[in-house]
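Only one structure is covered here, and it is reproduced in the block below.
Heads up, one of the protein chains got dropped from this complex, but the rest are sitting where they should.
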Amino acid sequence: MMTVTRLDLNDATVMLAGARAKAAEIGVPMCIAITDDGGNLVAFERMDGGKVTSITIAIDKSFTASGAKKATHEYGAISQPEGPTHGINSAIGGRLMVVGGGLPVMVDGACVGGIGVSSGTPAQDMQVAQAGIDELMATL
Amino acid sequence: MMTVTRLDLNDATVMLAGARAKAAEIGVPMCIAITDDGGNLVAFERMDGGKVTSITIAIDKSFTASGAKKATHEYGAISQPEGPTHGINSAIGGRLMVVGGGLPVMVDGACVGGIGVSSGTPAQDMQVAQAGIDELMATL
Amino acid sequence: MMTVTRLDLNDATVMLAGARAKAAEIGVPMCIAITDDGGNLVAFERMDGGKVTSITIAIDKSFTASGAKKATHEYGAISQPEGPTHGINSAIGGRLMVVGGGLPVMVDGACVGGIGVSSGTPAQDMQVAQAGIDELMATL
Partner (left out) sequence: MMTVTRLDLNDATVMLAGARAKAAEIGVPMCIAITDDGGNLVAFERMDGGKVTSITIAIDKSFTASGAKKATHEYGAISQPEGPTHGINSAIGGRLMVVGGGLPVMVDGACVGGIGVSSGTPAQDMQVAQAGIDELMATL
């Protein structure tokens, strides 16, 4: 048996609040998803005006980041033409996201879950995702 | 052109709170999903202990109820052998749910969204979904 | 944060051995899958002669049992016509299995994973799945 630590709903609620506040601050309504260490959805919010297409994208960014323990923009960097993972974006039925906005949540060196944000530019999505993590870290 | 009225994130948050309180009261941690009139996810929560399999089931119950403007248990009743919609459960890649726990949200005769609940018995799921709607109605 | 206990690869290997031995004893080559508490695959074996169609079925039986914390034959019993979950078998893209052969692995009241077996009759699949659990329990 192994024992692991993962995000619970309270953690996810804290993260949503932090991400939502940053999204409001920059004026971009977002879809925000939180997954646990197994890649399974814990909480999700589509802010008023968030994109319909971003529902699945946000969830899959979080799935990718938590399941692979890697930020989605890092996959983007190594998935360019001639890059080592070029073409990985269509893996897992297209769920493997290589666009920025998905971040793993690392605590004491272990991945306890992830956050995925979509509706803005990838840079904005990453900023909002980071704000969600920052909010959680401030509570630990 | 047409103008429609639909659930916003604030409404969804109110519904989640009502459903979560009822789930806590009956002692069954639930997955709870809220969709708008287009069947698109607005908010989702998996309470600590909610089932992993219920993530998709809750979302799809809400999708079905809001998209079809019909409670999923009503589909269940007419989907029995010899019933008029027998076999419809596998439609839309299996997203058409005929198990109780998905309710449309009706306001002034119009469907403004839906709620889907899963992890308990269908009767428990329906009770928790109704509590989410009741909470919203109390605010209107 | 929450702390959870789950099957590791060593546990899965023990379970495979127990299930494989029982399958050999009854003379039915099986597909055997082990998932963790998040429904994610840990280990899989198709014994020589196991059915090709049973690969996915075994994996999905284990996914269902571990994700829903419920044996798949229990879903079968309540999914008969007029039963409360009639029609649930097509949920989650058809991954929700209601045919016997998927069992949750419960330790100290918590679901730590699951086992799914397919290629025999459901009764044989259940027997082999139970043998996998028994083998694990003998090591705890």
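Remarks
Labels for the chains are A, B and C, by order of writing; each one numbers its residues from 1.
Here is the rule we use: a contact is a pair of C-beta atoms (placed from the backbone, for glycine too) under 8 Å apart; a residue touches a chain by one contact, two chains touch by 3 or more.
Predicted model, so just to flag it, every value in this text is computed and none were measured.
Here the chain not displayed is in touch, across the complete complex, with A, C. Of the listed residues C:D48, C:E82 or C:D108, the one in contact with the hidden chain in the full complex is C:D48. The hidden chain makes contact, of the residues A:A43, A:L96 or A:V112, with A:L96.
The missing chain, though absent from the display, is touched by one residue of A:G39, A:G76 or A:G100; that residue is A:G39. Only one of A:A17, A:V52, A:I88 or A:V107 touches the chain withheld from this view, namely A:I88.
Although one chain is not drawn, its touching partners on chain C can still be listed: residues 8-9, 12, 38, 40-48, 52, 55.
Residues of chain A that touch the chain left out of view are 2, 37-39, 63-64, 66-69, 81-82, 84-96.
The working rule: only the chains that are shown with their structure count from here on.
Each chain gets a centre from the mean of its Cα atoms; for chain A and chain B, those two points are 25 Å apart.
Separating the CA-averaged centres of chain A and chain C is a span of 31 Å. Of all residues in chain B, those that touch two or more other chains are 48, 52.
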